[in-house]
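What follows is subunit A.
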Amino acid sequence: ACGGSSDSDDGTIVIGYSAGLSGGAAEYGVNVQNGLKMAIDELNEEGVEIDGKKYTVKLESLDDQYQPGTTGTNVQRLVEKEGASVVFVPHAGGIKAAQELNSGRTEFLVGAYSSDPAILDSGNELTVMIPPSFDSYVQPFIDKVKTKDNAKLGLMATASEFGQEWTKTTIEKWEESGGEVLAKNNIDYGTVSDFAGPVAKTLAGKPDVILVGGPSQPTALLIEEARKQGFKGAFLIIDQAKFEELEEFTDPKNLNNSVGIMPLPLFDGTEKFIADYKAKYSSEKPVNADIALNYQALPIFIEAMKIAKSTDDPKAIREAMGEAVKSVNGVFFVPDRISEKGHLQAEGLQAAYRNADGEYEPFEIEQPEE
Partner candidate 1 sequence: MTLFIQQLANGLALGGIYCLAAIGLTLVFGVLGFPNLAHGALYMLGAYLTYFFLTDAGMPYVVAILAAAVVLAFLGVVLERLVFHPLRNSPHTHHMIATVGVMFFLVALVQEIWGTGFLRMQSPVGGQLSVLGAQVSWQRIIIIVTAVVVLLLLTWFLKRSPHGQAIEAIEQDRTGAALVGINPSMVSMVTFAVSLALVAIAAGLVAPINLLSPGMGDSLGLTVFAIIILGGLGSLPGAIVGGFSIAIAEVMASTYISVAAGEAAIFVILIAVLAIKPTGIFGTVAQR
Partner candidate 2 sequence: MLLQVRGLGKTFGGLDAVKDVDVDVPEGQITAIIGPNGAGKSTLFNLLAGFYAPTSGTVTFEGKDITGMKPHRTVREGIARTFQTTQLFENSTVLDNVLAGCVVRSTSNALDAVFHTPRHRRDERASRAKAMEELEFVGAAHLADQVASNLPQEAQKRVSMALALATEPRLLLLDEPAAGTNDEETAAFGDLIRQMVARGITVCLVEHKMSMVMNLADQIVVLDHGQRIAAGTPEQIKSDPLVIEAYLGANNDQAGAQS
Partner candidate 3 sequence: MIKISGVSASYEAVDVLHGIDIVANDGELTVILGANGSGKSTLFKAMSGVLRPNSGQIEFNGEDITRSSPAAIVKKGLAHCPEGRHLFPRMSVEKNLMLGAYVRRGDKARVKTLLERSYDLFPILREKRKQAAGSLSGGQQQMAAIGRSLMSDPSMLILDEPSMGLAPLITQQVFETIVEINNEGIGVLLAEQNANSALQIATSGYVLAEGRVVLSGTAKELQSDTRVQRAYLGV
C-alpha cells in the first residue's frame, strides 16, 4: 500500500492532520492546525515545484477528539482516501496508534508533535519528532530551582500521559540530586472542579518546589491557588504550559520564581512571525511555541519531497529529511539536523526562569545526544 498518487498527479500535496478539534481540549489542536495552515499558505504563495512539476499543498484535517482509536481510522483515511503521505498528529496516544499503522499496515510519515521521547523509543522508522524532547529540560530546570540539597518537591502536574511521563523523569532526576519527593498528586486538570483541595494537600507536605503544568490556563489557576494558600517556593512548569499564556490567566506576579520554557517573544527574531500570525488569524491570544514549531516543521517535509523528487514515497522523504533540514528557515530553535531516530534538533534552545522581580532570565538547553 502506498499513498494514493492520483491526487499528486494533478499537482496536490495533501498533508494530513488528526487531532482533537472539537470538545473540551480542542484549543491545542486548533493552535497546531493554524500553525500548519499558515506554513502551507506561505508555501503555496511562493509556489511549490517538485521534480519540475507545480504543486499546491493542502491540509486535510480530521477530528479525533484525542481518542487514539479514532486517530487510527482518521490516519488511514487521510493516507488512503486523501492521499496524504505525511500526517501530523499532536498527541502521544494518537502518535502511537499511527505508528502501529505505518509499521507494516500502510505507509506514511508521522509528523509527531509530542515532546515525550518515548515516541522515538519504539524505533518506528517513519516518525519525525518535531518539538524538543522534554528530557532535555528536566535537569536544567532542576538546577535552576533546587536551592538546597534536600529540597522537597511537590508533584501536581496534570494526570495525562504527558504529565505522568514528565513527573516520572523529574522524580528520577530530583532524587538523583539528593532531593526529597513528596507524594504524587497528579490531578486531571481538565476535570477537577476546584483546585483548592489538591493544592492544600500538596502544601501540607511543605514543598520547596512544585512541579506543575498541563494546559496553560488551568495551570495558571492552580498556581494562583497555591500562591493564595501561601506557597512561596518555586514552580517547575512542564513544557505544555507556556509563560505567555499563564500571564494572561493569572496575575503575573504569581508566576515569579518559576522555571519553564521560554516565552516565544523572548526568542530572537520571532516578532515578525508573531505579528503575522496575529494578523492572519486576527487573534488576540498569545502565540506560542506549539504554533511556531509546527509552522516551521512543515516546510521541512516539503523540502524533503523536493529533494526526494517524490511526494508519495514516505521512505524516500524521510531519508531526504537530513538534507532538507539544512535549507529551511524558521522562527526559533530552527532545526539543522535530524537524529537517527527521527528527532529534529538544533542548537540555541533556551528556557527561562522568571525571577522574584518578574523578569525572565533565559538559559541554554542542550540537545540530547543519541
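Note that a contact is a pair of C-beta atoms (placed from the backbone, for glycine too) under 8 Å apart; a residue touches a chain by one contact, two chains touch by 3 or more; residues count from 1.
If you want to know what made the cut, all candidates are chains of the complex that A comes from, given by their letters.
Computed from a predicted model, the values in this text were never measured in an experiment.
For subunit A, the touching candidate in this complex is 1, chosen from 1, 2 or 3.
By the touch criterion stated above, subunit A contacts candidate 1 in their complex at residues 21-27, 29-30, 159, 183-188, 190-194, 196-198, 200-201, 204, 215, 217-218, 220-221, 228-230, 248-249, 285.
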